[in-house]
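Step one of this worksheet: look at the structure below.
In this view, the complex is presented without one of its protein chains, the others remaining in place.
Showing chain A:
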Amino acid sequence: MRISKGGLLVIMAFLTPLIVELRTVLSWFGIRLSVVETGALGLALIVAVLIWAMWPSNGDTEAKLA
């Protein structure tokens, strides 16, 4: 794993305000999401974060990030 389980839990929690507020922000650009669409987008984000977290870490990528 790239991060600790505790860190992953916190990132998942942090996605909540991002997803909830994203819906409001998108509405200012005329993109209106229903609750179901927001939920689906949230789920996709969670899956993406899980894949990133579970993917074996790559030293080069880490170095670039640093």
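The rule is short, and it goes like this: a residue touches a chain if its C-beta (ideal position, glycine included) is under 8 Å from a C-beta of that chain, and two chains touch if they have at least 3 such contacts; residues count from 1.
Simple rule for what comes next: contacts and distances are computed from a predicted model.
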Not-shown chain resolves in UniProt (candidates "Cytochrome c oxidase subunit 1", "Ferredoxin-nitrite reductase", "Monovalent cation/H+ antiporter subunit D family protein" or "ABC-type D-xylose/L-arabinose transporter") to "Cytochrome c oxidase subunit 1"
Residues on chain A facing the left-out chain by the touch rule are 2-7, 9-10, 13, 16-17, 20-21, 23-24, 27, 32, 35, 62, 65-66
